[in-house]
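Remarks on the structure that follows.
Only a part of the assembly is drawn; its chains keep their places, and the rest are absent.
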Amino acid sequence: MDSDFHCMTVVSERLLKDDIIELMKEEGAKGFSITDSVGEGSRGVHASDWEGRNVKIESIVHDETAKRILKRIADHYFEDYAVIAYTYPVTVVREQKFK
Amino acid sequence: MDSDFHCMTVVSERLLKDDIIELMKEEGAKGFSITDSVGEGSRGVHASDWEGRNVKIESIVHDETAKRILKRIADHYFEDYAVIAYTYPVTVVREQKFK
């Protein structure tokens, strides 16, 4: 088992989905699990964007990759979009799949 | 980056969604991501409530907020409803958004 991996999670309006996946791929993420969700409550600059239909993007990545993705998403989206990004350590088996 | 945040997660029958969000707001949660899910297996007092259409409510909150929400949900719902609640630490950027 291997604990140097993180689940990188991004919740955003659906319009940004492809852009965010592209950004994550550039930083080394390989596979993505995408779930529809609904946002409630104001969070961020565009409350009206956050409310309503959102998408949750998850990818298992190396911890260093997670840090880079988190920083780039903050730099690119937090000013103008209602994007939530967080990461947490997970234990996986067969790390080679995520490299 | 900031690590004093938690992802507070509640899985319940859909009927309780608004009540649980209200409780979480009272304790300081600001934004919510809501996902439809399906429950299988018996867990808790009302297995028949748990099986079937559920809702998963997630909110990024301060660790102290997570503790309060966890305790209140246990006190209010665990006796009579099939509610699962758990929390785990996450790393975020720009903590001010969640305050």
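Note that the chains are named A and B in the order they appear, and that numbering of residues resets to 1 at the start of each chain.
Assume a contact is a pair of C-beta atoms (placed from the backbone, for glycine too) under 8 Å apart; a residue touches a chain by one contact, two chains touch by 3 or more.
Treat the numbers as computed from the prediction; the structure is a model and nothing was measured.
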With 2 copies placed, total copies in this complex: 3
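Convention: only the chains that are shown with their structure count from here on.
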Euclidean distance of C-alpha centroids - chain A vs chain B, Å: 20
Residue ranges of chain B in contact with chain A within the complex: 1, 5, 7, 21, 25, 29-36, 59-60, 88-94, 97-98
In the complex with chain B, residue positions of chain A that touch it: 9, 11, 35-44, 50, 54, 56, 66-67, 70-71, 73-74, 78, 84-88
